[in-house]
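A single protein chain has been removed from this complex, and every other one stays in its place.
So that you can tell them apart, the chains are marked A, B and C in the order they are listed, and the count of residues begins at 1 in each.
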Amino acid sequence: MRRSPRKPNAAAEEVAQLLSRAADLSRQAADEAHRGRVNEALKLERDAEELRKRARKVASRVEAATDDVVSQTSSERGPSARASTIAALGELGVPSSPRAIAEYAWARYGTRIDHRALPSLRRDEVRSWSSTKSIRPVYIVPALEGNRFLPVRAKLTLSDWPFERRVIGPWSERTDHLRATIQIAKQVIWLRGVDPEAAKRSQSLLAMYTSSSQNDKALDPAKVEQAAAAELDVIGEPDRRWRDQAAERARGFLNEEQLLWGAELPRIVTARA
Amino acid sequence: MKTTAAQTSYEAKLAAIRASAPARSPTVRVLAAYAEHSDCNLATLGFAAGVDFDRLLVGTQYEAPFGQSPFAFSRGVAFERMIAKHGYALTLELLREKMDFAVDDAKIINLRQAYQKNKQGMQMRANDTRTLIRQLINGSPTAPNLIDGAVLQASIGGMPAFFEADALAARFGGPIHAGEVKSFPVVDGRADRDKLGAALDQVSMYILFAKQLVESIGANPDLISPVALIITPMNVSLTPTLSIKDVSKRIGRAERLLAKVPDVRKIAADIPPDISFGPIATPTAPEASRADALHVLADRVGTAYSPSCLSSCGNALFCRGRAFKACSPSLTGPQAIRLLPGVRSLDRAAELTDGAPPSINEASVAPLLARAGRLYDAAIAGASPSKNRRAG
Amino acid sequence: MTPQDSSGVYDPAVMEAARSVANTAIQDFVSRSDSNRGVVVTAPAGSGKTGLVVNAVGAARRQKFRVAVGTPTNEQAFSLVRRIAVDHPGETVTFVPASDISLPTYASQLSNVQQVKASNANGAGVIVGTLSKLGDAFSRGDLGEVDALLVDESFQADSSRYYAVGGLARLHMLVGDSGQLSPFSTIDDPDHWRGLPEDPLQTAVGVLLRNHPTTPVYKLPITRRLDSRAAVVAQAFYPDLRFSAAVMPGVRQLRLSPAISNEPRGRLIDRALDGACKNGWAHVELPTAPSLTADPEIIDLIAGTVDRLAQRGPKTRCESKTTWSDLPGARVAVGVSHNDQKDLLRSRLDSMGHSDVVVETANKLQGLEFDVIVAWHPLAGLPEVDEFHLEAGRLCVLLTRHRHACILFGRASDRALLDAIPPTSPAYLGFNPDPVYEGRETHESVFVALEPHRLTR
Partner (left out) sequence: MNQLDAALAARSFRAGRGVRSASLRHRRLAPNPLALVFWQLGGEPFSAAAIGYGHKRQNLRMVVAGDPRNRDLAFAALLKFAGWFNQRFEVAAGYREWIQEEGTEVSSNAPQVIVANEASVEMIGRLGRRLAYLPTDGPKAAPPELIRLGQHFLFLHRHSRVAGQQLVVPLTDFLSQHWVTPQSAFEQQSLGAFNSYIAPPAGSSGFHAAAESERDSLGPVPSGDDDQKLEPLVDRFNLRRGQATDAVTVTPLLIPIENHYRPLIQHTWTQVWDCRDREASWLEAPSVERRWQSDRKAYTQHIDWTAKNGRTRTRQTARQAAVRLRTLEDAKARLQAEEACDDPVKMIPYILQNKAVQGRVVRIEADRRERINGRMLRRPLVTLLSPDACLVPRGKELWWTGSPDGRSYLIHDVQPDPSGGCLVTLKLTTGSTATPLPAAKSQACFSVHTTTKAWFANLPPTEPWSHRPPVGEPPPAPIEGENPL
């Protein structure tokens, strides 16, 4: 009845090597993409994906053999797309498009989210929210436009944000972009000391975010942060006040479900209905 | 109790949900365990469908270590035999000495031996108990003073259920008292506070059911006294002693508990048809697929793990595994959740102690975690471990 | 309720009822000194029970009894020395201090007050001191027996402190507010003795009534601090003590200059302030959200409320000051449950220039009185309830310090906590009260009483 301690196994070693080679290929793909050679980048990326698939197969064989590790099941094949989306969106902290979320997740964690799958994810969120009431601590919900609070198709937010941060006002597009830029700049500074790989990826992401306000390659994240903060000082206040009032208005006539998922389009009632 | 068509349909639905999983009828101990984590939808579903979570995962690495020691069982049986010896002599002596009941010509009925231990037996014992209580209330000469092994019927979340109260219903003039026989000892006027609390909650449940029974007979429920009797061994030996406790507050809790148990009919109606414990329970299926099935079920229905589940729910080891996989602060408990508001995982909390820039939700706790990390690293570096660890 | 005549600010029936109970209790106390006898007076918050102690001292002195008066803390002893000295100029009040303690000037410079070492206090007619100091002096033999012993705040004093002074006299009068925080200890298992007669943490009143069940208990049916609007809610803390407000309804008034705020947070605060002026209560309930004990959102709102209150030129009128007069910062207090909440609010209010506004935990607010209280609900944002936060005494202290208005801040999840099934709780032989369940029921009835004053964002 006394369990003998488990033997360390070689297969785990093999999984580690496969993953690191896949990471190298992805890095080369990113560099190719920067140099504009997109299809070479995508070919490299496909090879990286192939390595990762083999790593997963080896890993599932290892797990099935040893009975002590929590077995490989649906919620354990690596952090699910939903978990990565929530983590990335949580750190960005502002309503973001599926593509922006996927880019952030890749830069920050090196995990791939197929952003095309996110809209279907949202349908699943609605279904699970309405079925047995809120059983999940947080849901991925659409941002809401500011006038009639209809759901905005290409912007996602999290249900545990206050309404004020999920509604889009006239200045919100810009202020949210600035807030995301500041957040990524801070990440780059911090990641340099902790995870140089992620720091490099985040640096290139930051470049994409600042292409509008600054275009040189060797960006200094601290300067980017200051510039974004300065601009935010100007338009941040009116945006905040507008969103507060919109929230107060919304709380006036939206019910709990609408406050999360947005008001429905007014159905056109035909004569016979 | 005529079974209407509607009733058979939801019972069939619940049976389908339970499928081949081990069954368990709602005893008071099961109700008390459920009350500890009524916020967990999986536990609610299991309770409604009558699934025995203690045996659901037998044969997997998550099997619950709840086996009872045969010596504890035999001590309980020996103690109950001691109480019933020579026509409940010791019990009556205690009732005379501690409650000053006039016990000299007490009439005692033991319903336990009269019928078998199955559903029909329980139904008959419940009918007998009802008749005996009615006699007690009407003061008929044949009414007993002491009923051992009364069975009270109640509806739990709309499900009819029988509760074998090994309690004694004692009446010597004055109100009827419910009691409970327990084998933990009272020494120097003190008992194990958690075991005593659980025992009093159990008697409060019996008192509540007894009040409902008296009310259904049309008499005044106050005929059932809110004072509970607990018979336990005193000190080392099995000599019984009687402890008397007013449990009015706990009866209120029992009422609230019963009101909160969700209606099984509603659960049966709400649950999508393909939900079932079957694939989880089949002992022959490979462990990975049984765990996989439970993960799917848990994802769809929702769970609420907390360390307190480890001492009351058979699925706890499985849910702890899920909490670990999700890196959830619930692994450490509600205190950690209180100290990490807005932080979704323990990994993320660790990053924040290294000074990671926080998201807006994490803004309130991030400075505290970063400062704690900074002070800790400085203090540990200052007292470098090599200096603090002597050889050997 | 007799119609309020123009000059009458007090409800004559209530005053009369209180006066008769007090006199009967005092008469009972000083009537016989032959055998060991105790008298207990329980009273709601702000009932003026210290006044009763002072009158009892006078009555005992008239019987030529030598009297000792003990309290749990020094501050309570200081205010008693002053009250007795002022109300009984003919008596010399002797204060017996612990080693490093001395009377503050407001008491020491009174002519009929002296502060001496215990050994030379033996001839004195009225001796005042903390229970520990009096007990220590008595057990060392420095202080001899007296004829009568009075213990104020006797629900706050624990059995071990009462043990120290019990032998000082055969006649005891224990006066206290049963709603207050019960004695507690920092040791790891304070419930070790619970239910046993020797439990040192039971209240002084508890041990006296347990050992001498025939001791008469007088219930003072009055509160002078709370007006009728406050008393309705405070009644939940005193299930077996009916009481009513001394002041007639409408006598206590708080007025603020009208104000319009342009942003939602300011509007919520103004709604709370206006509600508090009109009804004496406001219960601001923020949406459920995971939060630290020192919840920054509630800190902002509480500090904002204190700031806004000051900005709107608050004026008050009451039975003693019938003309509108300004409400000074020192008459406003913020009540919390934890030290980190207090520290953060203290520094925030100082930075806003409100350093005169008091910020304290419920523990330190016991016995104090203010005009306006801004209270942080003990359950605010809790993920799970426990005995510390469910303790009815803590909520009682926070909601019974104000003469005019109390604004309470919490979260929607606070009420939801109480709807859930109460977890099982330990039980102790020989001890019937169930603090966890009783605390839960009191919290529920307070939420119901505050229902009409609830504001959500």
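One rule holds in what follows: contacts are C-beta pairs under 8 Å (C-beta built on N, C-alpha and C of every residue); 3 or more make two chains touch, one makes a residue touch a chain.
This structure is a prediction, so every number in the text was calculated from the model and none was measured.
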item: Chain not shown: contacting residue from B:269, B:363 or B:380; value: B:380
item: Touch criterion as defined above, residue of C:88, C:172 or C:457 at the omitted chain; value: C:172
item: Which residue of C:11, C:91, C:147 or C:199 touches the chain not shown here; value: C:199
item: Selected from C:31, C:322 or C:347 as touching the chain missing from the view; value: C:347
item: Absent chain, residues of chain B that touch it; value: 61, 65-76, 78, 183-185, 187-189, 234-239, 307-308, 310-311, 317, 320-321, 324, 327, 331-333, 335-336, 339-340, 346-347, 349-350, 352-353, 368-369, 371-376, 378-380, 382-383, 385, 387-392
item: Where the missing chain touches chain C, by residue; value: 36, 38, 98-99, 132-133, 135-136, 138-140, 159-160, 162-167, 170, 172, 185-189, 192-193, 196-201, 207-208, 210-212, 339-340, 343-344, 346-347
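Operating definition for what follows: only the chains that are shown with their structure count from here on.
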item: A-C or A-B, whichever has more C-beta pairs in contact; value: A-B
item: Closest chain to the centre of mass proxy, which here is the mean CA position; value: B
item: Chain of greatest Cα-centre distance to chain A; value: C
item: Chain centre separation (chain A, chain C; CA means) in Å; value: 53
item: Centroid spacing, where centroids are CA-atom means, of chain A and chain B in whole angstrom; value: 42
item: Shared interface positions of chain A, touching two or more other chains; value: 160
item: For chain B, residues contacting two or more additional chains; value: 342
item: Chain C contact footprint on chain A (complex, rising order); value: 160, 162, 241, 244-245, 247-248, 251
item: Of chain C, residues touching chain A in the complex; value: 262-265, 267, 287, 289-290, 457
item: Interfacial residue positions of chain B with respect to chain A in the complex; value: 41, 61, 270, 272, 287-288, 291-292, 295-296, 299-302, 321-322, 324-326, 342, 344-345, 348, 354-357, 359-361
